[in-house]
Every structure is written in C-alpha cells, then in structure tokens.
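Complex shown without one protein chain; remaining protein chains in place.
All chains are identified by letter, namely A, B, C, D and E, in their written order; residue positions are counted from 1 within each chain.
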Amino acid sequence: MAIPVYDSAPSLQFGGALTEMPSYEAAAAVILPAPLDRTTSYISGTRNGPRELIAASAQVELWDEELGADVHERGIFTLPEMELASGTMQAALAGLQRVAGQVFDAGKFLITIGGEHSITSPIVAAAAARHRGLTVLQIDAHADLRDSYQDDRDSHACAMRRTLEHARIVQVGIRNISAEEVDALPGLETTIFYDWNMRNDPAWIAKAVDALSPAVYVTIDLDGLDPATMPAVGTPEPGGLSWRELTGLLRRTFEQRTVVACDVVELCPIPGLVSPNFIAAKLVYKLLTYKFKS
Amino acid sequence: MAIPVYDSAPSLQFGGALTEMPSYEAAAAVILPAPLDRTTSYISGTRNGPRELIAASAQVELWDEELGADVHERGIFTLPEMELASGTMQAALAGLQRVAGQVFDAGKFLITIGGEHSITSPIVAAAAARHRGLTVLQIDAHADLRDSYQDDRDSHACAMRRTLEHARIVQVGIRNISAEEVDALPGLETTIFYDWNMRNDPAWIAKAVDALSPAVYVTIDLDGLDPATMPAVGTPEPGGLSWRELTGLLRRTFEQRTVVACDVVELCPIPGLVSPNFIAAKLVYKLLTYKFKS
Amino acid sequence: MAIPVYDSAPSLQFGGALTEMPSYEAAAAVILPAPLDRTTSYISGTRNGPRELIAASAQVELWDEELGADVHERGIFTLPEMELASGTMQAALAGLQRVAGQVFDAGKFLITIGGEHSITSPIVAAAAARHRGLTVLQIDAHADLRDSYQDDRDSHACAMRRTLEHARIVQVGIRNISAEEVDALPGLETTIFYDWNMRNDPAWIAKAVDALSPAVYVTIDLDGLDPATMPAVGTPEPGGLSWRELTGLLRRTFEQRTVVACDVVELCPIPGLVSPNFIAAKLVYKLLTYKFKS
Amino acid sequence: MAIPVYDSAPSLQFGGALTEMPSYEAAAAVILPAPLDRTTSYISGTRNGPRELIAASAQVELWDEELGADVHERGIFTLPEMELASGTMQAALAGLQRVAGQVFDAGKFLITIGGEHSITSPIVAAAAARHRGLTVLQIDAHADLRDSYQDDRDSHACAMRRTLEHARIVQVGIRNISAEEVDALPGLETTIFYDWNMRNDPAWIAKAVDALSPAVYVTIDLDGLDPATMPAVGTPEPGGLSWRELTGLLRRTFEQRTVVACDVVELCPIPGLVSPNFIAAKLVYKLLTYKFKS
Amino acid sequence: MAIPVYDSAPSLQFGGALTEMPSYEAAAAVILPAPLDRTTSYISGTRNGPRELIAASAQVELWDEELGADVHERGIFTLPEMELASGTMQAALAGLQRVAGQVFDAGKFLITIGGEHSITSPIVAAAAARHRGLTVLQIDAHADLRDSYQDDRDSHACAMRRTLEHARIVQVGIRNISAEEVDALPGLETTIFYDWNMRNDPAWIAKAVDALSPAVYVTIDLDGLDPATMPAVGTPEPGGLSWRELTGLLRRTFEQRTVVACDVVELCPIPGLVSPNFIAAKLVYKLLTYKFKS
Partner (left out) sequence: MAIPVYDSAPSLQFGGALTEMPSYEAAAAVILPAPLDRTTSYISGTRNGPRELIAASAQVELWDEELGADVHERGIFTLPEMELASGTMQAALAGLQRVAGQVFDAGKFLITIGGEHSITSPIVAAAAARHRGLTVLQIDAHADLRDSYQDDRDSHACAMRRTLEHARIVQVGIRNISAEEVDALPGLETTIFYDWNMRNDPAWIAKAVDALSPAVYVTIDLDGLDPATMPAVGTPEPGGLSWRELTGLLRRTFEQRTVVACDVVELCPIPGLVSPNFIAAKLVYKLLTYKFKS
C-alpha cells in the first residue's frame, strides 16, 4: 500500500515548487526547520519562523544576479519541521545535535532555521566535533553571553555563552550587552565588533573576516539587521547592519573561508507583514549561492 | 545514506505532535492539504488555509467530551501539502482526483482541506466512481451553481454545478444565489435548504438528513457558518449556521448515513486572529470523531 | 474637451461594477457617502466607513433570496463622497441638510452612509420638513440623548437629542444610557426598547413597529448589532440584535409603514477584517430590497 | 518634596477618569491587575490583558440600565499592576496570596484581572482561609483539572486542580477535557456542567447556582464565552456561553449567594481589535454592579 | 433634475479637499486610478492601491520645500477609478490605452496609479504613438522581461517585455531577474542598472539619465524602493533605492528631459500601516512638482 505520489513536489519545502524535490542522497544542501520557542522574551512567535520563511521562499528568484548563478540545481533538501514544543529543553537540544551530526556525516551543507537562538549551541557542538579549530561568526544585536538568565542556562540570552563551550566566536553588530556580560568578557574567547563604532572603520568587514579561522560556522540572529529592514524579531534594537553590509560581510567570508554550516534564527513573523519573511528567505538562498557559486 | 529520523513525529501534521505519526498503512484516516487558490474573489488567502489549520490542530484536545471518545488512535496520517499554485487548473484538478482515488482504494477515510471550493468536484468524481448513488451534503452560504463565472467553468462560483455532474446534492445554509442560478434550478438535481427559512422548521436537520442517500460525501464551505463565528472566509455572508447547528447536523448525518469522505474548504486566515483557524481544526477533528466513535 | 468615458461604470459606487451606472434622473435610490468623523470617542475611523462599505458592496449578490427579487434595476445612484473633514461642524451639518433636501425634492429614496451618528439630525430635519408626523426608528446600543457632551451639543453622544428637535423617536436595542439621560427621559418624546428586556417579549418586533407613525425614517447605528457580528464600531457593547432580529424588524417596518429615508452609521473599519464591511454593505442592499421589492 | 498632584485622577485606573480616584480606605472594591503570563500555550499575550482591559474601562458607562444603578460611588480603587514577569513562579503565587489576603482583611471586595488562570489558586487559598465552606464558581471552556502539564504543576492547565486543594468547584461551560482528567473526576470535589448538554436543560442556571454553598468565589476564564463574542483568548473553543447566559448566571449567583471575590482571566488582546477588551471591562463592571446594587 | 452640488470638492480626489476641484479643461495634470489586479502573485491587494493612495494624499503638504513651489494651482484633475475587475484582460488593457490617448490628446500630463505593472504597456503604447523616440525609465526591483509567465503574456512578470514592443527602456534598481530573462537580454533594447553594483559608481544617476532620449515615460514600481521604506508591495526584495536616491534620479530626469507621463504601480496596502500609502502619495506629488515647478 503506497503513499500517493504527487505530480510535482509538495509545497512546503525551501524554494517552493518550481522544481522537483531532489532525493536526500543527491542534495548538496539540507534545510532543517527548528521552531524552538521556549524562552524568547517580549513577544513570542519564533515558533512560526520556519513555517513562514519556507512559505515565503517560494517567491525567491533562483537566479542570483549578483553572482550570475543558479545554485538550486546542486540540490536543496528540506527536512520536515522538528517537533520541539514539548518534552524537556535538554532533550530538544540533544535531538538537534544528533540530527545535525547525521547531516554533517552525510557530507551535506546544513542551514538550520530557527526558532530561538538556543538552537545554535548544539549544532555548533556537532560541527566543532568534526572541524578542528572552528570559529563562529555571529551577526546579532545582542551579545547573548550571560551565563544564566532567570535561572536558566539554556535561555536564548545565554546562547553564545553556551556556544563558547565549543568554539571561539567573532561577534558583529552588537548593540545590547549587559554590565554582567561586560565584566565577564576578559575571560571569554570572543572578539566583539560593536555596532556603534565598527562602521567608523571602513575596513571593518575585512577585519571581521581576518579574525576568523579557516573553518567557520555562521549564525545570523535576524535582529543583527537594522529593524527598519527586519522588524520581525522579538527584541528589535535600533541601529544594526543594512542588507548591503550583511551580504558584503557574508560574501567575503564565504570567499576567504570554508563555511561548514549556517543558521538563521529569531524570525518572529508579524501577522499581515510578509516583507520580513521574504527577506529572511532570500538571505537563506544568498547563503546557498555564496556557498555553491563556484 | 538515511534521512535523519527525529525523536518524535515532525510537527506539521494534523493533531500536532502529541503522538507518533502512524504509518500510512496503519492509519484509518488521511488528511490531504490542498491549498488551491486561483479564482477566489475579494480577498485571497485560501492558499494559507491548510497550513494554518494544521498548525492550529496541535491545540485540539484529543478527547471528545460530547461522545466520550478519543479516536486519534485509529490513526490519522497527514499527507504533504500538494503544490497547486502553478500549472493548469485542469492538471491540478486531475491530480486531486487521482490522489483521492488512491486514498479511497486503500480503504482510508479522506478529509481534504482547502483551498477553494473548486477542489470538491474532482474528489466527488473519485468517490462517486466507487459509491453508487452517492449524495453530497453541502454546507455553504453560496449555491455555487453557476455554469460558468467570468468565462471560467472551474471557478469556485461553479463548484457545485461541476459537482452535480457526478452526484446529487443537498444544500444547507444557502443565503447567496443569483437570478441566473435560480432560473437553472428546475433542471438540477439539488435540494436547497435556504438559511432564511430553514430554521423556521424545528425539524430541518431531520429533513436534511432524510434527503440524503445511504452513501454521503460532506463538503463544508466554512462560510456556511455565521461569520460571527467564522469571519475568516473570502466572501462572508451574515446569517448562517451556529456551531451547535452545524455539529448537530453532522452528528445525525454520521449516525444515520455512511459518510465516505469530507472536505473543509475556503478557510482564508486573517493575520493576527487565530480563533477561526482553531475552530476549523476542531471541526475536522469532530468529523473524525463522528466517523470513528463506535 | 470631454472627460474620457470608460467602457464600464467606474468602480467606487454602491453595488460595484456589475452594471452600468444609471443616470441620476433614472435612479430611484441615492446613496450619499458622508464620512463625518469629528467627535467619535475611543477609536477613530468612521471617516473610512463609507469608502470601505462601498468597496465591499461590489461583492453583494444582487438577487435577494429572501424576497426573490433583484431591485438594482430600479437604479441606484452613488453620489461622490462629501468632504466633511474641515470647516466648522455647523457648516458640515447644514451642507448635509441641504443635499438631503435636494435628493428628497427629486423624489429619490435616500440612504446616507456614515460617518458618525451626528449626521442623522440634519437629514431628519430635511425629511421632517417634507413628511408631517415623521417618526424615527433608531437601532442602536446607545441612547445618544445627552443634551451636550464635553461641552459639545453636536457630539455623536447627543445625536438623538438633536434629532428629537425634529421628530419623535422609537429606540431599539439600547444597552448604554447614562444617569443624566435617564433623568431627562420623562420630558422627551421617545419610546425605548431596552436590549436586556425587550426580547423577553416575543412580540417586541410587532410592538416596536406599532409605535411608529405612518412615515418613518430609519437610522441604524451598527453598534446596535451584537459585536460578535459587528465588531467594527467605535464603542462596542455586548448584547444587541442578531442579523435575524435586525432584518426581521426592518422587513416588518417596510411592510407596514412608509420608510422615507435611512442611514447606516458608525462603521469603523478594522484593518485586515473585511467581514464587518461586507455585512454593512449587505444591510444597505437589504434596505433597498425591502423598499423596492414590490 | 511632594510628588506633583494632578488636577484629576490619573488615567490608568478602572473606570477611566470620569471621577476622582477614591482613597484606598474609602473604596468598597479593589481591582488588582495581575499580568501573570508564563505557561499560556499557543499564543501568548495575557500579560497585556490587565493593561488593555483597564484602558478600555474608560469607555464603560457607569449607569447600569439593567439594574438601574450606578455603583461607582461605592469607590473602586485600582492597585498598580503587579510585576510578575521575573522571579520564580512560587514567589509570584505567594505574592498574590499575600496581597489578596491583605485586601480581604481590609474588608474590600476584590476583583483580580489576569493574566493566566494560574492566579486563581493562591487567591482562592486566601479567600478560603477567611470563608469556611467556600465554593468556587468557574466559567470556562477547559476543565483545567490536570494534576500536572509538561511536568509543571503550576501550569494554567492545572489551575483548577490546584484550586481544588482549597475549595469545592462548580464548573460551567466546559467543552475541553482530557481523557486523563475524566479518569480523575470520581475522586475530585467538582460538579461539571458540560457545554454540549447543559443548555438542553432550561433550568441549568438554577441548578448551577443550587450547587453552590453560601459563600462563593467566582472565576471567569474568558474562553468560557462563545469565541464569536470573545475571540481574544489563548485557546478559543467553539460553543460556549452567550453574553446573555453569562450575565444571567452571574446575576442569579449574586442575588442568591454571597460572592466574596472574583477574577477575570486569560484576556489575550488581539492587536487592532478593541471589542474583546471592552467586553471584558464591561464584565468587570457588571460584577461590581451585581455586588453593590442594593 | 440636477445632481446636488456640494459646498466643497468631494473628498476622494488626489490632494484631498483643501481646494476646489478644477474643471477637466483647466487642469494641467490628470490622475488616473487603475486598480488592475489579476496576476499579482504572493499577496494580492494592488486593487486597493489607488483608493488608499488617494485617501492618503489628503495629508500631503502642497508646498514643496525642496523646490520652493506649490504646483497644485496648475490644476490636478482626478478621474474616477476605472473598473478593471471583470471582463477580459485584453479589454482592460485596450480601455487603458484608449483613455490614456484621450488624456494625451487633451494636452494633459498623465499620472496613472496602479494596480499591477501590466498597466504600463498600453499607456506607453499610447504615449509612443504621440512621441517619436520615446524612452521608458523604469524604477523596479524586477526586470519583468519574461516573454510569458504561467502561459500568460499579459502577466505583470512580462510587463516590460510587452512595453519593449513600443519603446526602448532604461531599468534602474533591478535585483531580481531570471536565467531565462538574462538569456534573452542580448536581443532586447534595454539598459539595466543592477542594484548590487550601480551604486558603486557615484555617477550612476547621471549615467542613467544620459541613457534616456529627449522624451521620457517614467514607470515606478514601488518595489524599486528599499522595502524598509516601502514594505507594501507584493514581492518585496531587500536592497533597492532610498527615498533620497529615487527623488534625486527623478529630479535630474525632469530637469534634463521632457517627461510626458508617469505611472506609480504595485502599491499593495498593508492593513493598519498607513506609512507606505502616504509615501506613495507624496511620490506622486513630487512628480507633479518636478514637472510643473518652473
């Protein structure tokens, strides 16, 4: 008794239904929807992020006019959305680490779509176990370096402190950091490019990339972007990177380093406003283009 | 190279992630998300209906207090969302008819989630080919009996005229019909219970069920409900059935007839308003409970 | 030099563009959009009411299945939206009275679309000058009988007190009245059917109609409806009339009295929610059908 | 150095600014805003409930036309909004119990505004310690009788199970209960009036009140109302009480029993839709009127 | 029998009601609302664009502080909104071409307000027939050069390919083009300024204007702007022109060329967000100011 096969690919996969869905074996890239949403403060809704990003991705043009390339033929396989709403936080994070490890072992390029920033640490753990000397490039408004927040060490406010247990970090666009985090900085393996002064130095992109080791994991908290461009985040902060700055930094990173995996997190869809969902989807496709353009 | 297996069921299936997803073989019921959205007038958005209904379904309580039963253990298998946004309308409808036929041949109870009302005709065609003398019970504000609308015979405004080519119809809750449709009524095999007078007869539910043959297909256009309860439709009409009336009619239909399949169509999610999505999801689960309670 | 003539009627007129726009001479009914919006408290937005009601009216089915009639061929002429946002309140009200008088003198049936309830008084003044012994039937949640409100005698909270200067009133659905208004009641020519007790009397509709004189002006403040059906009003009040009750009252009124003009006021469109706009448009068409059905 | 005194009362207190704020000593009633919002599933936002309810309360008419009374002169004192977003759940609940106790000891009638349903248990604890044989009248869609939910005994899904540790309960409007709760019912001191059958008995209101002891605490989860009237809740359920049924039940309860305190919980404001906030505010004022009308 | 004349101009015309509406004969400029909305993908709503833009225009200041001029006294006549929702696409486009031609023959400066981009081609056809060697300046995120899209040669995705049949094009701000369009470029009379590199050349505005012939038609798809400024479009693309860049380009174009007509298309109003509607209205007035400032 066979499950019915459709005439075209089903619709909720990254890139929409323009093409047939590749087999897992044939795909060079894997999209993992991870709608973890437990500790996000202020307004909730990152649980809806992967679903809305993937729905918007059907509108992304497959040809990239910047690089003159269409990389979707390398194969983009979208895993089903993980169920992360129940059970313990520890089980959720362990599940993420295991799944990411399997994707890495299959030789795929992984892009995980959040959900809150807490998903980064277990995926970096899986990546660091496979790439010695991995550095994390973090684009974010918040340092997320608290050791615990409201008695919770797995809070998204601690996302990068947990990540530091697995890899060194370069943080870009930071414009929200607490006194407690500043006090802890001397003991942490992190390099911070603060938003308020990094762009006083026209060479900041080059310097940020220079701070990275050969193997890089990229984590993009969408609130690293200017909230004018990206209002659909839980804790918007004025200032931040423009689309041009963000893509400039990413392109140089992909050109000069080996990016082993990425995540795009904290999309908090605003009912009735599709523009942020689409921009996040386009960002994911930009990452794929920069990775596979050659 | 195996696709990673999650620790629990993936999240975008009917009923959420409370339980493991049953195998297709073991499932008694199949949910088919069919976001067809081409001809809906006024406000668009039925393309988002299946996705939002299924997301809301994670909140539906599995125990039904009316009948004292939990039917989810009979197995509810959610097919992937069909891709119906491109290609010709004829191809989309043919694909629906083929997929529905396969589900029927596997002996499953099928509930299709629209999308616009045009999906009903091909599914009824598949059902009528397997159940001689099938009648369709339609709950709707609109008669949908035009032979063509804006030169399009597959418009949702013609949904039931197309369906009449395969089965007789009993229409309930009708409060929007054109002069052109009224003129055509004498030649059509349909029984209409108009909203403005059916409830002057306390026995209207019994009479509607009496008009049905032993085998019944149920199609529920959500605008058949009072828009106070269900505002999330493309063409709301004041008046209409209350939740109590709708479930009363459905319960008696399932008790006294053999319902072979159902659809729930025309959910047009309103950004920021979850109540209609949840009510639609609960309605789908009510259909399953009425079907499998014994 | 002639203004270009379109191939069909322009789109922003009541009933949409299904038919050619009749000439003013040939039209039996006139729609007057009057977006007065100055004193509405709580949330503003009645200034958008006429525009959204007329946009929604394009979706109203012209055939009325309750009475089996299509009255649009009697001719419905939509005047341009009046400009009432600037200038003094007195000038705005005087302009309304003059325009309404001209429409009456041309022998047309006038339906004015608000805008706030303050528009009723000058139109009733024009009607009462032409119909001796006119009674006003008011459907409303609020008595609106204050002599002044925040030092303003033209506030919508005083709409019916001003109207009383021209005609006797029958008020239906009232569930908001102040102590000050209750004290004034003995001296006022008004009959109130309070929402909380009128429906304890199954004959309330007959009694309300019996209280009317032969010539009647109907003013419908949309908050007279249950806010479940009609949330798009500035000051919603729980309770109120259902669609079935409202249309039952209106039908009997038109059958047993001569209705000389109507208004539908206080539509405060809610962004993203079209259902209330459509219900208001359908109500206007119901008034036309009840008027011209014979 | 004195804090500046305004010419009128400040604006964010129940009933708006129509009158001067009474002194705490002089007030017969106390409003306690308790925006607890930790475990609400599906959509968050009950943290905004007290703020929006109180903002809407400025529009509530002080004269009650049903009872012919204006009770605001008995004095309504609004406490500042409690800060319940941080710290442990146990501390938050203990704080609520202590504050409620102080208000009771001062001889005030307390209405607490949630926030999620978890606030009820500590307040009932405080009330039961002062009123022997207290019964709780609960209007709700959900039984909320789980012993724990997702390993949390203080979840709102357990609100009434916790409350049962302090008082017997009569539950009205229930239409969502799990198999696990049904199994536990025989051992629990609760009487349930299920929504799907209670209104088959025209005497249900009398029977519900008969089930109450002389001293009563009333807890109203707004999802007990029909979601057509009250969509602004976290987990809407079709069916439920109408405004007329709810106020009928409440009026009889106040007439025949001594109500010692109330709460109104789970208002989840919907951005852009003021009607539910206003209805909730009117409900609070109805409670005050029923309490003090004599 | 005369239609009533108001004391001031009616309200739904460009510029609001600050002044009397000029006669068609006396007006130098004509605004044509053309809410064509058939093929727009993703989110619909351009049909509401003209209505919302004109409603917002009442807030535009008539004095332009950049040029120190108030051009409204040259006369701005707003035609009624065309009815383009029914009938065939070919008839709609032919109607547009005919109406535009009549306006041109009357010697007026025409600004058409969309509606989707498909309206441009017939208007350019009318303009090119009257201005030999006309060039089109297109501001847009999308090249819109497909020969057909989903089997439809009149799709908005083909808008400029159709326009090329009447005039040469200069395209600015392009950041979405398909492989199929890139392949076709060598045979097309178009000059593209891609968004990702045009601003690396500080002289890009001068070069774009230099590429234009003496007579110019300007078509502005609002998605050419950065979506931070203009989110209310059907298919937003990150990047794009700032307000300063757009007005800089337009001012130089009007100063150095003869602009014969313009259109502003693809406004897809977002419920609850007025800023984009206002910006679009201000853009239309800027075009008028640049045209008539001398």
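Some notes on this structure:
Everything that follows uses one rule, which is that a contact is a pair of C-beta atoms (placed from the backbone, for glycine too) under 8 Å apart; a residue touches a chain by one contact, two chains touch by 3 or more.
As the structure is a computational prediction, the values presented were derived from the model and not from experiment.
The chain that is not drawn here is touched, among residues A:Met1, A:Ala91 or A:Val182, by A:Val182.
Which of D:Ile31, D:Leu53, D:Val103 or D:Ile123 touches the hidden chain is settled by the complete complex: it is D:Val103.
Remark: the residues of chain D touching the chain excluded from display are 1-4, 6-12, 16-18, 24-25, 35, 48, 51, 55, 58, 79-87, 91, 95, 98-99, 102-103, 106, 271-272. Where chain A meets the chain that is not shown, the touching residues are 41-43, 174-179, 182, 194, 196, 226-229, 231, 233, 235-239, 270-273. In the full complex, chain E makes contact with the omitted chain through residues 59, 61-63, 65-66, 68, 70, 226, 228-229, 243-244, 272-275, 278-279, 282-283.
As a working rule, only the chains that are shown with their structure count from here on.
Distance from chain A peaks, on a Cα-centroid basis, for C. When every chain is reduced to the mean of its CA atoms, the largest separation from chain D belongs to E. One copy, chain A, sits rotated relative to the other, chain E; on C-alpha atoms the angle is 120 degrees to the nearest 5.
Different-residue interface: chain B and chain C share under half of the residue numbers found at their contact. Look at where the CA atoms of chain A average out and do the same for chain D: the two points lie 42 Å apart. Under the contact definition stated at the top, the residues of chain C that touch 2 or more other chains are 226, 228-229, 271-273.
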